[in-house]
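Excluded from the complex is one protein chain; the other protein chains are retained at their positions.
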Amino acid sequence: MIAYLLTIVLLLLIAPLLPSFIKALKMRLLFKKPASIWQGYRNFAKLMHKETIVSEEASAITRVAPFLVLSPLLVILFFLPPVVHGAYYVSFVDAFTITGLIALSTFFLMLLGLDSASAFGGMGSSREAFIAALVEPAMVLTIFSVSMMAGDLGVGQAGVNLAAHFPKEHMASFLFAAISFFILLIAENGRIPVDNPETHLELTMVHEAMILDITGIYLAIIETASSVKFVIFASLFASLFLPFGLDYSAPVAIGVFMLKLFAIAAAVALIEVNTAKLRLFKVPNLLGIAIVFAFLSLITFYVLGA
Amino acid sequence: MFQFDTLSMVFTALIVLGSIPNLFYSQGYLPHIERKAHYLLHYFTFIASMIGVVVAANALSFLLFWELMSLTSWQLILTEAKSKKTINAARFYFFMTHFGFVFLLLFFLIVTNGDLEMGFSAMHGVASAFAYPTLLFFFLVLGFLSKAGAVPLHVWLPYAHPEAPSPVSALMSGVMLKVAIYGMFRFLFDVLYPWPLEWGVLILVIGSLSALIGVLYALSEHDIKALLANHSIENIGIILIGFGMGMIFDSMHLKVLSSFAFIAAIFHTFNHMSFKSLLFMGAGSVLHQTHTKNIEKYGGLIKRMPVTALTFLLASVSISALPPTNGFLSEWMIFQSMLGSSHLDNTSLKLAIPFAVFALAMTGGLAIACFVKAYGITFLGLHRSTNAKHAHEVNFLMRTGMLLMAAVVISLMLFTPWYIGQFDAALVGLGHTSVYARLFPEGIWQLHSAGMHGGVVSPLILLGALLGVTALLMFGYKALRVKERIHRTWSCGYRTGARTQYSATGFAGPIRRFFGWLYKPDEHFHKESIAGHGSKFSDSHYEVHVKPLFETTLYDSVGKAANFMSYWVYRLSHFEQTRYAAMIFNLMLTVLFSYRIFAHEFSWATLLLEGTVMIISIKVLIIGEKR
Amino acid sequence: MGVDFLIGLFLATLITALFTSRLYRLIMWYSLNSLMLGILALLIGQELGDTAMLITGVATILIKAIGIPYLLKYLSQKFHFVRQIQPEVKVHYAIILIPAILVFTFYLAEPITHMIHGNANYVAVSISSLFLSLLLMMEHKNVAPKIIGFLSMENALFLLGITATDGMPMLVELGIFFDLLMAIVVINLLFHKEEVKS
Partner (left out) sequence: MMPTLLVLPALIMFAVSFVKNDKAKFWLPASSFLILLPIVKLFLLPKPYALIGNYLVADRLDTYVLLVSSIVGIGVTLALLTLDKHVKVSQKAYRRFYRFFAIFWIGLTLSILSNHMGLYWIGLELATLSTVYMIKTNHTPAAHKEAWNYMIVGAIAISLVLFGIILMYASAKPILGEEAMRFDLLLAHADKIPSPFLFEMGFAIATLGMFVKMGFFPMNLWLANIERASFYPVAALFSGILESAVIIGFFRFSQIAEKVNYAHLFGFVFVYTLLTIFIVSFLIFRAKDFMRLFSLSGVEHMALIALFWVSGGTFAALLHFGAHAFLKPALFLSTGVLESNGKYRIAGALRGYHGKKGQLFWVLVSLFLLAIISLPPSPMFFSELYGFGAMIDTAKQSHHMLAMIGAVLLLLILLSVIFYRFVAVYQSMKYEGKTEEKKVYGSELAALMLFALCLIALLLPVSIDYLHTIGQG
């Protein structure tokens, strides 16, 4: 139980760290002077002290939506697979619920974008809706495929099972699922090549466009939400597709887990450095690949059993 | 005449739950209807006939109430018939529903041997003695699914529902479609049991297609009620996916999973009733205030119509299947039932089920996009027309209706175990295994899947957690006592206005573009350019319309064929004006010749001879020579 | 023997009528046709000793062979009928059609030859005269030949009644005559109305 709560707190704490880490790594790779990896915390602290400016055109949604964007993600944190062998975990929550909770968060984020009557917000929401619509099926299929390989539909239990028995006999579908999930990780968190979190150019913005009119603590909440989302995806990837290192003693296991998270972040950074942002209408090609792989994974598992 | 078993009572409850809030809403809406007597008469008969259908105990009363239901709903669509569009929609609706009735009629005639006062259970014997049960199944499917609006018999829905007065749209979409689902339950279980595997697969495929096609066309729609109507197609598809899974499991002798899938289907039926009625009521209130169904003319209504906006939001979240709402729970159950199938050993299933999973998942994603669009464009941002600017909250009765329906939605969310218990009882009444104990082994807090290694969801805990965390966050925010400032939205230095907002067309743009191969949109783009510059223009207009693929291919060609036929028949008939004697001559010849051949002694040679003689005689005597 | 001969004549007059292109000639052929029928009725009536049929025969001769042709001629003069009536069906078609009809009706009546004691050919001839009367009606566009076609159809009926059934009940025959008279009255009225209007 302590490990469980500790993991949650830890994940919450390192959430702002990971995006900053990616940013710093990228800058280093590009031979720039890197930003501090603590930048995320600094931004948060700065925003907490600012006043909130609410748009004149905005409605009650703007005042409520930020909380509703964050809270489903916080709830998901409780449902993640354990990082330490023998720790308490919520075994039963399945992929559909997790996807649903993420979608709930996205839903309010999109409404938030539309609320301020700005063209940017609408544009961001529209693009986000487009991407989310394609991400959702891939995500459900992927997680289900993995859960079924693990022999349990509950994601937490699946993580444990995978760690115990790595599905060597289903390597093909496992690999497909892993590729698909990694693409989803990039797409859902608005990383290059799907979205560029660092730009404020209307041609390229997705996530940033939606929150252009959000300020102060609201912005802090939204930013936290997006980093929590990254942590969720990263830790799902770590537990489901890199299911090792649970058997060590608790501190070591947690350390291994953290390493995995940073490794994933580093991979994302590498991809970001090496690719250009895709045009919006090229994004479906990428997501299409994810969907195809997810579908293939499920079909391979179902029909061929491989 | 009537029967009141659990299934009937469950569906009666559905109708009652759907109608009571509607009654309030309808009363509030009444002052705006010109033909009050007409409306009220048909409205109440409509509700009564729906109840009549679900409690009917023999074919005669079932068909009577069924047709009465169609008749009254048709008249209700015509209540405010002002435009050609309404009239055409009503006609199309009535024709389609009659078309379905034809198949139902045939079904009943075959399974009753013409004795229409036979009870349903007695029909089972007749049906099993019939040599072609699949024929019966097809009749049943065509009959009920044309009413329910499943692909490819769905085309009338987006026309008919928007044209009816809003309370009626809510009733039709929310409740009437479910009566067809009742029919599926009643007659597949009572009359056509057991089912071959193929039937279930067929229903599953129809359901998947309906779900996908419904949501895709909903996205491209700008008419808010047509959008909702398209979503009804989607949700019927989802219900049918559950239903199909139930049938498949039953034919594979997996009784527990089968009951589970059927319960999911009934649960979704209830959920769809609740949120779709609520959405139509909300749309009706908006329409009532803005006098337009065009979503592009709305905007910012949340400030003017808070109650409508709040209830609409609740329904939107629910229909998008987002946790922890009731819509999420039923879709979750359907998902779980599909994944209980991993160990089924049948290749067609192994291909069909992942496809259905995919369709359902895809539907979910697109539905979210669609409802963000519907809600965001309607209620958020700035008003896009004067009417939207001067909108007010609707009157007390209409608000009451919406709030009551919202209460139904919430009750479905909160009292899921109780509802599921009732559905379980209904299925037990139909001879299925009870699964309630397997679904709630640890009390009402957790809903388990009936499958092996199935997932678990705890709606109440989820709801509690979400509410708790949100409340905590908000409390924290309040505790910080942040200074707030109100300021205009920044829009690159220009003045923020309604015209700089994203439109619904624009919102759906990327998706429309992605599915362009399916939509084949009809775009109208007009631009007044200045001095021949391509990029400088004083005025521009962009419109896009999507005509459903099925309509342009299937329905239009049927219409053309009918026209073609009637044209030729008409031309042929006009021979009788001048050549009646020759007509009668040839007729006599044919009849006597045929009597001679068929009644006395048959041989192919003489039949051929008859044909030849008749052709020559018709050519010479009737058609004559070309002038 | 005599009966067969008369039936032959009956058919012959009808067929000749089909090729006629003059109205008065047509009326004459109709009159002869009815005369044959009347004589036939008298002959058979005498053979069977059936007074009813004798009465029928006399009535046929009086009404159909004399009365109606006379009336038609009178009407045609009074209302200036078109007297040049060219058959619409070409002669070479008719040459093939008429034997074809006869062959067909005999083929049609073939099964009943061993079913009834009378001569099945009478039935065949009656049906073929029915067909021929229809042919007469369809040949012409004008009203007058059509009326004659309808009247020869009535003759075909009588032929059937006399030969195949050895006479119908008196009541029916009288009824038929009554209706025939009424038909003539109505036709007369119809022409009159035309007169009044023009």
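In this document, chain identifiers A, B and C correspond to the written order of the chains, with residue numbering beginning at 1 in each.
The rule is short, and it goes like this: a residue touches a chain if its C-beta (ideal position, glycine included) is under 8 Å from a C-beta of that chain, and two chains touch if they have at least 3 such contacts.
It should be emphasised that the depicted structure is a prediction, and the values quoted were computed from it without experimental measurement.
Taking every chain of the complex into account, the absent chain touches B, C. Among C:Leu42, C:Leu97 or C:Met168, only C:Met168 touches the chain that is left out of the view.
Listed residues B:Leu68, B:Val307, B:Ala425 or B:Leu609: the one in touch with the omitted chain is B:Leu68.
Taking the whole complex into account, subunit B touches the unshown chain at residues 60, 63-64, 67-68, 71, 74, 78, 81, 84, 86-87, 90-91, 94-95, 98-99, 102, 105-106, 109-110, 112-116, 130-132, 135, 562-563, 565-567, 569-570, 572-577, 580-581, 583-584, 587-588, 591-592, 594-595, 598-600.
Summarising the interface, subunit C meets the missing chain with residues 108, 111-112, 115-118, 123, 126, 130, 134, 137, 143, 146-147, 150, 153-154, 156-157, 160-161, 164-166, 168-169, 171-172, 175-176, 178-179, 182-183, 186-187, 189-190, 193-194, 197.
The definition used in the following text is that only the chains that are shown with their structure count from here on.
Separation between the centroids of subunit B and subunit C, computed from CA atoms only, is 67 Å.
Inter-chain centre distance (subunit A to subunit B, centres taken as mean C-alpha positions): 35 Å. Computed centre separation for the pair subunit A/subunit C is 100 angstrom, with centres defined by C-alpha atoms. Shown for subunit B are the residues that touch two or more other chains, of which there are none.
Not a single residue position of subunit C touches two or more of the other chains.
Across the complex, subunit A meets subunit B through its residues 48, 51-61, 64, 67-68, 70-72, 74-75, 78, 92-97, 100-101, 103-104, 106-107, 110-111, 113-123, 125-127, 129-130, 132-141, 144, 148, 151-154, 212-213, 216-217, 221, 280-281, 284, 291, 295, 298-299, 301-303. The residues of subunit B lying in touch with subunit C in their complex are 579, 581-582, 584-585, 588-589, 592-593, 596, 600-601, 613, 620-621.
Within the complex formed with subunit A, the subunit B residues making contact are 299-300, 302-303, 306, 317, 320-323, 328, 331-332, 335-336, 339, 342, 347, 350-351, 353-354, 357-358, 361-362, 364-366, 368-369, 371-373, 375-377, 379-382, 446, 448-449, 451, 453-458, 462, 465-466, 469-470, 473-474, 477, 480, 482-491, 496, 498, 500-502, 506-511, 513-514.
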